[in-house]
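Remarks on the structure that follows.
And now, chain A:
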Amino acid sequence: MARYEIRLSGAGGQGLILAGIILAEAVVKFTDKEVIQTQSYGPEARGGASKAEVIISDEEIDYPQVNKPDFLLALTQEAYNKYNRDLKEYGIMVVDERVDIAMRGGPTYVVPIQKLTQEKLGTRMVVNVVSLALFNKLHEVVESEKLKEVVLARVPKGTEELNEKALALGEELASNLNQYKIKTKEEEEEE
Partner candidate 1 sequence: MELEKYFRIEKLPHIWCPGCGHGSVMMSIVKGIDKAGWDPTKVVVVSGIGCSSRAPGYMNFNTLHTVHGRPIAFATGIKLANPELKVIVITGDGDGAAIGGNHLIHACRRNIGINVVLFNNQIYGMTSGQYSPMTPQGSMATTSPYGNIEPPFDLCELTRSAGANFVARGTVYHLPKLDNYMEKAFAREGFSYVEAISQCPTYYGRRNKLRSPLEMLEWQKKNAVDIKKAQDMDPEELKGKIVTGIFAEKDEEEYTSKYDQLISSVQGGKK
Partner candidate 2 sequence: MQGNEACVEGALDAGVTFYAGYPITPSSEIAEDFAAKLPRVGGKFIQMEDEIASMAAVVGASLAGEKAVTATSGPGFSLKQEIIGFAGMIEAPCVVMNVQRAGPSTGLPTSPAQGDVMQARWGTHGDHPALVLCPSSVADAYLLSFQAVNWAERFRTPVILLLDETIGHLRERVILPRKDEMVIANRKQPQGSPESFQPYDILDEDLIPPLPPYGSGFRFHTTGLYHDETGFPSNRPEVTHRLLERLHQKIDKYKETLFLYETYGLRQANQLIISYGASARSAKAAWRIAREKGLLVGLLILKTIWPFPEEIVTQVGHDKNNIVVAEMNRGQLIGEVERVMDKRIPVRGAQRADGVLITPEQILAKLEGVN
Partner candidate 3 sequence: MPKKGNVYINENWCKGCEICATFCPKKILGLRGDGKMEVMDPENCIACNQCVLRCPDYAIKVEVIDNNE
């Protein structure tokens, strides 16, 4: 993998920074690839738009900032509005179903991540882990079991079972991702 830039965004407090940290840890621990994780946040601890960025590369990573993401996750409208602009033209975008998006050229998936997390797991607290598993499954960064190991080492005691379920849900969403795909500009025009 040449330099691959990932941006996970949503509201502050959704735990996406932790998801970014876990992803970077998994890469360090279980692959030979180079990885960098950065974050940017506003003064609010909760709410507001928040993003975690991860760069994965086979080569040394010098410039540590995400320039043009290859992958964008946006869980909220505010995060989408703020962080979708510099996404690569054919980069992958995954947004929550409640986010209104503009039509674009790259593969775009509108997934009811928050709704399904709430319905199936009874809480939205683990939406970050669901998203993380979704990303990992889609890109096969590390094996599921390895990701689980890193996640379980990071989450609060007593939430292991919940997080395992979250991982499973994320993977399930990734496997069925095509059903959430929306048409690209070009596909629309072809029809």
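Here is the rule we use: contacts are C-beta pairs under 8 Å (C-beta built on N, C-alpha and C of every residue); 3 or more make two chains touch, one makes a residue touch a chain; residues count from 1.
For anyone wondering why these and not others, all candidates are chains of the complex that A comes from, given by their letters.
From a predicted model like this one, the values you see are computed outputs, not experimental measurements.
As listed, 1, 2 or 3 are all part of this complex, and the one touching chain A is 2.
Within the complex formed with candidate 2, the chain A residues making contact are 21, 24, 27-28, 34-43, 61-65, 67.
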